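Once you've had a glance at the structure underneath, I'll fire off some questions.
A single protein chain has been removed from this complex, and every other one stays in its place.
So that you can tell them apart, the chains are marked A, B and C in the order they are listed, and the count of residues begins at 1 in each.
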Amino acid sequence: MSAWEDAPGFVSLREGPEMPTVTIEAGQIREACLFARDELGFDMCVDVVATDYLEWGGKGVAGYIGTASGRDLNAPAAQGLQTLPALKPKRFSVSYHLLALRQGAPRVRLQAWVDDGEPVPSVVAVWPTCDWHEREQFDLMGIRFEGHPNLERLLMEEDWEGHPLRKDYPIGGEPVRFSEET
Amino acid sequence: MAVAPRRPRVRRWPIVGDPPYDGSRIPERVPTILDVPPHLEDSEDVFRINFGPNHPSTHGVLRLIVDLDGEEVVGLSAVIGYLHTGFEKTMETKTYWKCVTYPERIDYVGYQNNELVFVLAVEQLLRLEVPEKATWMRMLLCELNRIHSHLVYLGTSALELGAISMFWYCFREREMILDLFELVTGQRMHTRYFQVGGLAEDIPEGFYPECRKFVEWFPHALGDYLQLLDRNEIWLERTKGVGPLSAHDAIALGQTGPNLRASGVDWDLRREQPYLAYDQVDFRVPVYPEGDVYARYRVRMDEMAESNRIVRQCLDRIERMDGWPWIADDRKVVLPPREELHTSMESLIHHFKIVTEGFRVPEGEIYVAIESPRGEAGCYLVSDGGPKPWRVHFRSPSFVALEATPTCARDGLIADLIAIVGSLDAVMGDTDR
Amino acid sequence: MLGNWLPFLIYGLMALAIPASMIVMSFVFAQRPARRTRAHFVPFESGVSQGQMRPQRFTVSFYLTAMLFIVFDIEIVFLYPLAVRLHDLGWFGFVEFAFFILILLVAYLYIWRKGALEW
Partner (left out) sequence: MADRLRDYGLQSERLLWPTKGPSKFEEEMGVDELEQALGLTTLEKAVRWAQTKSMWPDTFGLACCAIEMMSIVSARYDIARFGMEAFRSSPRQADLLIVSGRVAHKMAAPLRQIYDQMVEPKWVIAMGACASSGGMFNNYTILQGVDRIVPVDIYVPFCPPRPEALMEGILRLHEAHNAGVPPAYERRGVAT
């Protein structure tokens, strides 16, 4: 939709199968959300999701005989991908899924790209529901939302170190005996 | 600091009827924490109790830290995470075939809807055509699952408010539904009957008369419930006007599903954004403007009647679909039938590839939302072209329903808090994921 | 000497024996471990209790309601002797107690208007 061109901090617009994805600069997320809510009528924020793209496409493309380590049937995708996935601008993507309560239920995904440690302005002032969403993403993914009234861990214990959903965080749990894991 | 929309929204279509209160009751400092008012701050009369993880009426392991002044709730904050099962991390290490059975355990009361949302997301990324019989059967089972979920809600929340006999009535009907699930899928709960591409098995013939019997009987059962509860003085006293939530607050707090429709917002994804075959089925969407515990109870009762009508219409359509394909035949994704393996080499190769490495989903990210019994259940799926999902995130309606607890419980009594937590119908597995 | 008091005595002894036997049996057959864990002395707070519950004050509204209940409950107790001796007292007894009820009715209306019954 061309209406997104004059959104504050607008970077790019990509039409997705079910909703457009608007990339917004990380610093201006709050203004973009206010713009979306007041001008374009997206009055419900459905979800705030952070995704970690560390080693994205790291498995490389499978040649005819497979990657250097060869085919390991027990480790799916050991043979690598058919095509190298598109490179991502930064490591973390924070996506805000918005929904407008209108005819046809228009939806949009505002995406901000941040690196490890870069803060993202909190949108709790725009939609109070984002309070727990942002706390959960801080807890599991380690994205700091500055301006959040109560940014603490939500799901893990208070004294838990590390952010479990990061790609460099081990899956944890106990090694299964008699499998190569031990 | 909760900023109301700048232009006072003129009341347009989705908002119906006048709200129980105007202005906003969302706590100012932090939207999800009700702070003790300053004049009570240092008085020793405020009594802090743990409405803790092991409590008969918190529907699972929710912990509410409640500050009481006498019997009035003056401070409330929720602590969740006692059932955090790390679904999203575990699903990143499993192939898509194995991932299908995880979402059922997230919202373990409306389990088939959760499985549906993941399967739909994968199918849309794959741009896979699902045969008509599978679509209609999925819709039938999801509506039965909605009735099952509302029955568990009604049974437990009425039990907490003293109507103990409701528990036995509701679980009697629930057993009938579980028999139907067992007849079709072989398992009472967590049926894993939806496959990427259609259904796991064909529908046994015995299912149609059984389902017909349930569909005929259920309106009488609903009549029993209404007779039991609707004119029961105690029930009305405990639910009418308790825990009000206005339309603006509900939208600001991201409420969806029965909680939203009970606050006077006429919004149902099955009608606004039809998925499966909901546009070819006619049903009514109940809306009540009062936004209190009674309105949420009424919305769920009417929804059960509507779901029963949908099941009846699906049954009529599916009965004429005998012998139709029940799963897509795209060999790259769907396992070939057993007998084909003995004859054709390609099927053997496809079978081998799918079983060892799992089918690959083209690169991309997608967010699919459906109307689960609790509200909008969404699945955000990012795939890097490999056989394992790169990132899966489930938008959980119970997660936002619990955010509304402080707003609804504001200046209510401790007894109302039990009614409110029951009426928001939050399932802890869905909240903690 | 006992005369018609004997059944009452037997009944009293039975009423005494049953609870006593329960208490004795719960000590005789108890399978208590020698050393009790700390958790046994910590109050049950849905599983997350830190330590001894610090004594918390109750608000006065509980006390007020209890007092009101006692006042109006004892009022009924006074009616028993009247009911037993109603024939002998006749109209005098009736008027006497009507006056007694009237006084309490005034008190009831007073606290009702003052809103002491609202919770």
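Criterion: contacts are C-beta pairs under 8 Å (C-beta built on N, C-alpha and C of every residue); 3 or more make two chains touch, one makes a residue touch a chain.
Model, not experiment: these values are computed from the prediction.
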item: Shown chains touched by the chain that is not drawn here; value: A, B, C
item: Contact residue for the chain not shown (choose from B:Arg29, B:Arg48, B:Arg127 or B:Arg172); value: B:Arg172
item: Contact residue for the chain not shown (choose from B:Gly60, B:Pro103, B:Gly197 or B:Gly358); value: B:Gly60
item: On chain C, residues whose C-beta touches the chain left out of the figure; value: 29-33, 35, 37-40, 42, 44, 46-49
item: Chain not shown, touching residues in chain B; value: 52-56, 60-61, 81-86, 89-90, 101-102, 105, 108-109, 111, 152, 156, 167-168, 171-172, 174-175, 188-190, 428-429, 432
item: Residue ranges of chain A at the interface with the undisplayed chain; value: 156-157, 164, 169-174, 176
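In the analysis below, only the chains that are shown with their structure count from here on.
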item: Pairwise touch network: line, ring, star, complete, or other; value: line
item: Of all other chains, the one whose Cα centre sits farthest from chain C; value: A
item: CA centroid of chain A to CA centroid of chain B, Å; value: 24
item: Separation of mean Cα positions, chain C and chain A [Å, integer]; value: 62
item: Residues of chain B whose C-beta touches two or more other chains; value: none
item: For chain C, residues that touch 2 or more chains besides their own; value: none
item: Complex contacts: residues of chain B adjacent to chain A; value: 1-3, 5-7, 9, 14, 26, 29-33, 80-81, 84, 86, 88-90, 93, 95, 124, 251-254, 256, 265, 267, 269, 272-273, 356-358, 360, 363-369, 376, 378, 380, 382, 384-388, 390-391, 393, 395, 399-400, 402-403, 432-433
item: Interfacial residue positions of chain C with respect to chain B in the complex; value: 45-49, 56-59, 61-62, 119
item: Chain A - residues contacting chain B, complex; value: 16-19, 21, 37-38, 43-47, 49, 51-52, 56-57, 59, 73, 76-77, 79, 81-83, 85-86, 95, 97, 99, 101-105, 107, 109, 124-133, 136, 140, 149-150, 153-157, 164-165, 169, 171-172
